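Only one structure is covered here, and it is reproduced in the block below.
Excluded from the complex is one protein chain; the other protein chains are retained at their positions.
Up next, chain A:
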């Protein structure tokens, strides 16, 4: 904490500080990543998946993403399940996600906008 000596410095601090309150604003315009955290999800490793996603977001300094959890949706054999919902786009559900896949989902789908077809839920 030092003295802010100029407007430019104040603007810089504001832009950094925005991350502090970013999560509380404009959430409807952000990409949502939803991790299935029912008992089935947790026992299949959803917690590790969640941690990998958070770590990847932090590393990449993404600010327009929110991560939430959800309960069991009935497809327990496909857990861990991860949904990616981009604003104004249909929901994409990934199945049998592990931490490595989770990182790739963040990199390829969330950041680069490419759906990873082979991991998407099969039409059963």
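Quick notes
As a working rule, a contact is a pair of C-beta atoms (placed from the backbone, for glycine too) under 8 Å apart; a residue touches a chain by one contact, two chains touch by 3 or more; residues count from 1.
We take it that contacts and distances are computed from a predicted model.
A chain of this complex does not appear here, and its UniProt-recorded name among "Acetate CoA-transferase", "NADP-reducing hydrogenase subunit HndC", "Secreted protein" or "Universal stress protein UspA" is "NADP-reducing hydrogenase subunit HndC".
Here the missing chain is touched by one residue of A:66, A:85 or A:116, and it is A:66. Not every partner is drawn; the one left out touches chain A at residues 1-7, 9-11, 13-14, 16-25, 27, 30, 34-35, 37-38, 50-51, 54, 57-58, 62, 66-71.
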